[in-house]
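This report concerns only the one structure given below.
The complex appears here minus one protein chain, its other protein chains still in place.
Presenting chain A:
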Amino acid sequence: MLKKDLGLLTLIIVVGAVVAIINPRFLSPINIANTANLVGLFGIFAIGQGFVIITGGIDLSVGSIIALLGVVFVDLIANHGVPWPFAVLVVLALGMVMGTVHGLLITKLKLQPFVVTLCGLLIYRGIARFYTKDATAGFPFGVSFPDLEWITTGRTDIVAVLTGDTMHSIPIPHAFFIMLVIAVIMWIVLHRSVFGRYLYAVGKNEEAARYSGIRTSRVIVAAYVISATLAALSAVFFAMYTRSILPSGHGNFYELYAIAAAVLGGFSLRGGEGSIVGVVLGAILLQVLQNLVNLLGIPSSLNFAVMGSVILIGVIADQQFLLYRERNARKRGRQRAAGPAAAAAE
């Protein structure tokens, strides 16, 4: 697991170094801060997707959730005068409900995750467009939410704060901080908690997990709740980041970014494999690649093609590495077994 993450980190550094050499603007404070902001925005819901993928499922509804709940959030605070902390809670609660519905459809009605969340993708997108009558949702002129804006789109130069403004470094976007906090919490949940262990067990062999006394349905529902709730949180951040939401296009394909980040991060779509560090590194690599397309003057139409190629190469390399390791493990196992017996025979 750790080796995989190190490999990915190395890849990010190598790609970053190459881009930096060709175009030094890559390392400019403003570019780093902007990239970090995007890593934060995309990282939050990619972590959620990771939980679902570990169970062997998939959540295709993420992009549409971001659009629908973004529209709802903007409408609540801009047009209905709902206090924003309350609106955030409403949006998170809606996300939880959506996740619960997905999870229950999958575990109780035994529908396939792909089908359930594909329907979610279509339904939420449709509702979002209907909700605004296909118009752009935004804030009326002069309406502003300084606290909310500070939290979601603000940037803080930590060095400046700590040294009382005598020294300066790069101002870090808050979205990135929040993503890191979520990553730490979710790292504990996935890698240290009983629930996390059950996620791995369910993803590897649901039947055997059930026979081990694990309530597999609960574990699976929880994974979808986590994914949809983190998508809801992202919805707030994206709404404040773009400030106006075109419901037909906002968040399109975002679920695929999340899946790509997870796959790059070493998750297996068959379930049972993956780590938080991996998915965060995956999200970073994706944004670095986007950045690379811009900075190296590659036509932006090739954006997806670059991303796809890197993922493909990464997955192939990973697969080959795995095969190699398995062969070695078998060899070692045989040697271990033969060792004592050979010694006894002598």
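Here are a few things to note about the model shown:
Methods note: a residue touches a chain if its C-beta (ideal position, glycine included) is under 8 Å from a C-beta of that chain, and two chains touch if they have at least 3 such contacts; residues count from 1.
Convention: contacts and distances are computed from a predicted model.
In the listed set "Cytochrome c family protein", "Ribose transport system ATP-binding protein", "methylmalonyl-CoA mutase" or "Formate dehydrogenase subunit alpha", the entry agreeing with the UniProt name of the missing subunit chain is "Ribose transport system ATP-binding protein". Taking the complete complex into account, A:Ser193 is the one of A:Gln112, A:Ser193 or A:Ser300 that touches the chain left out.
Per the touch definition above, the residue from A:Ala36, A:Val72, A:Ile214 or A:Val280 contacting the chain not shown is A:Ile214.
In the full complex, chain A contacts the hidden chain through residues 188, 192-197, 200-201, 203-205, 208-209, 211-214, 272-273, 326, 329-330, 332-334, 336-338, 340-342, 344.
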